[in-house]
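One structure, as structure tokens, below. Some questions next.
Note that one protein chain of the assembly has been removed; the remaining protein chains are unaltered in position.
Moving on, here comes chain A:
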Amino acid sequence: MATPLNKVYGVMKVVLYVRKTCPLQFASRLNPCFHYSLIQVSRMSQYHPKYVDPIINKDELAEGIPENDIRRHRPIKAPTTDRSISPLFYDPTVNKFTVMMMKGGNKERVREIMRGLFENLKHTQIELWNKAKTDQERHAIECNPIEIFKKAIENCEPLLMIKRVVKGGVPYRVPVCARPNEKTFRAMKWIIESCRDKERRLPMENKLAWEIMDAYNNQGKAVRKKQEVHKICESNRAYAHLR
């Protein structure tokens, strides 16, 4: 990626390209003299634009940073309280899910639910594992709750989404390709919503555990929701060119 960019003499091109594709620290890596005044920074950030993001990865830290890395000469942002360098305590997907489920800033309650959820998942899988007769069956059973959780979310991710486009005063429902962040967001939202029904007065962690196990096996409400969206997209495929 670095070579073709160096060949481009028009830096504006590089800047525009970088602005679209990668965050500041990568931009500076591509072009070591990258000037931060050339990019738009977050308007309300409390940090001066010269601050750069921290490295929160033990492998990357052990490797060290190269001589011409911009982080040698810039102050580093402090990580938020919920970031941790230990993979035991921090996983980006789990963290995102936690934050999305949170209501009124009560994060500790959600973290409790998440702990309960992983415990339930583990119990279910261990039970299955114990019941399994042959080694082959046992091998097929995934016992890591985090892996199950991630796989379930992946199963719920839609490929296409519906976008409302008004052309000549007539609204069309146009199927568009879902962006990665949007995909994960939708998947998580559907899982959480499907567990928030008022009929079954059960602990959230139980409902979530069932939903996630279902989604892991490509069943359940959230997966059905995804299929519905796909079906709508399929029926509106004639408008796909309108996007």
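Please note the rule applied: contacts are C-beta pairs under 8 Å (C-beta built on N, C-alpha and C of every residue); 3 or more make two chains touch, one makes a residue touch a chain; residues count from 1.
The rule is short, and it goes like this: contacts and distances are computed from a predicted model.
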The complex's invisible chain, by UniProt name, from "Checkpoint protein", "Putative exosome complex component RRP41", "Ras-related protein RABF1" or "28S ribosomal protein S9, mitochondrial": "28S ribosomal protein S9, mitochondrial"
Contact residue for the chain not shown (choose from A:74, A:173, A:189 or A:230): A:74
Residue, one of A:108, A:135 or A:199, that touches the chain absent here: A:108
Absent-chain interface as seen on chain A, which is shown: 5-12, 14-15, 28, 31-33, 35, 37-38, 44, 46-47, 51, 54-56, 58, 61, 65, 67-86, 89, 107-108, 111
